[in-house]
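Yeah, one chain of the complex is gone here, protein chain that is, but the others are all in their spots.
First chain written, first letter: the chains are A, B and C, and each begins at residue 1.
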Amino acid sequence: MATFRILLFSVLRQRMGEGTLCVEMPSPTTGAALLDQLTTDYPAFADYRGVVRIAVNHEYVSEDRVVGVEDEVALITPVSGG
Amino acid sequence: MATFRILLFSVLRQRMGEGTLCVEMPSPTTGAALLDQLTTDYPAFADYRGVVRIAVNHEYVSEDRVVGVEDEVALITPVSGG
Amino acid sequence: MDDNRWIALFDTPLEVAASFSFLQTPDAGGIDMFAGTTRQWTGSRETIRLEYDCYRPMALKEIERFADVACRRWPIKRLLVHHRLGVVPLAEASVIIGVATPHRSDAFDACRFLIDTLKQQVPIWKREFFADGTEEWIEGPKPPDVTK
Partner (left out) sequence: MDDNRWIALFDTPLEVAASFSFLQTPDAGGIDMFAGTTRQWTGSRETIRLEYDCYRPMALKEIERFADVACRRWPIKRLLVHHRLGVVPLAEASVIIGVATPHRSDAFDACRFLIDTLKQQVPIWKREFFADGTEEWIEGPKPPDVTK
């Protein structure tokens, strides 16, 4: 098992109460598996499961992307810049 | 007979060699009659007869507009500002 | 309306910062500003400067007239049209058009309408001076529309 640290911003950071969430999983895993584990560990996250997108090393990836514990993982809710 | 003074700009002023042309006509007349008289008096003007537009008192008008000697008349070739 | 509109002809360089400041208002969420600048190359022909002639009282009246049209068509909070006359060196702005609206899409549409209309309707003419020593008055692609 490894500890994935996942970065949060804006509404998700406010809702979860912190800027980084940790989940324990075997590494490597997939984006989808990480999101599922987050939903289990943090019930408040369930509301965002459908709209959140995963970024790995500063790029959007699809949920089937393989993610290792060495990657920088972030969750991106619908953006509102500009 | 009255003397109509007609303002020219850009290529037309360059081509005619002056910024104002004079034509002798009864006043009032029409834009079309003014243009016809100009073509007679200044053969070089004939090249522009088709593309020139008439402005009376700082507004575009159609050639059938009645024009008096007291009006400010100008000839506008296709513009190229901006 | 007049406080919300700044239409002017200049014989000096146009001022971008002052133009933008004028367009700023808490009523708007988007500002689109277009500037036409003197381009050096047209194909293989090199321009060294432009010079603009203008029928001033009519140009101002005509710009006001289609600014009215724009203000009826879009929810415009600020509108600016500045045109420079005389010599305009390479890369400098001959015209600045600016529009501020609550939402960005209207700002883009109105700004484009204003520059497109200016280029067809306003009695201003460009004389182009080329590197080979020649020069010519530029005539637009079609005459102004007298019915507009």
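Brief remarks on what is shown
In the analysis below, a contact is a pair of C-beta atoms (placed from the backbone, for glycine too) under 8 Å apart; a residue touches a chain by one contact, two chains touch by 3 or more.
None of the values given here were measured: they were computed from a predicted structure.
Across the complete structure, the visible chains that the omitted chain touches are A, C. Interface note for the absent chain: among A:2, A:22 or A:51, the touching residue is A:51.
Although one chain is not displayed, subunit C still touches it through residues 16-17, 20, 24-41, 90-93, 100, 102, 104, 107-108, 111-112, 115. Even with one chain removed from view, subunit A keeps its contact list with that chain: residues 7, 9-11, 13-14, 51-55, 58-62, 74, 76-82.
FYI, only the chains that are shown with their structure count from here on.
Among the inter-chain contacts, the highest number of C-beta pairs connects B-C. Per-chain CA centroids place subunit A at a distance of 73 Å from subunit B.
For this pair, subunit A with subunit C, the centres built from the Cα atoms lie 49 Å apart. Spacing of subunit B relative to subunit C, judged by their CA centroids, is 26 angstrom.
Shown for subunit B are the residues in touch with two or more other chains, of which there are none.
Listed for subunit C are no residues, as none touches two or more other chains.
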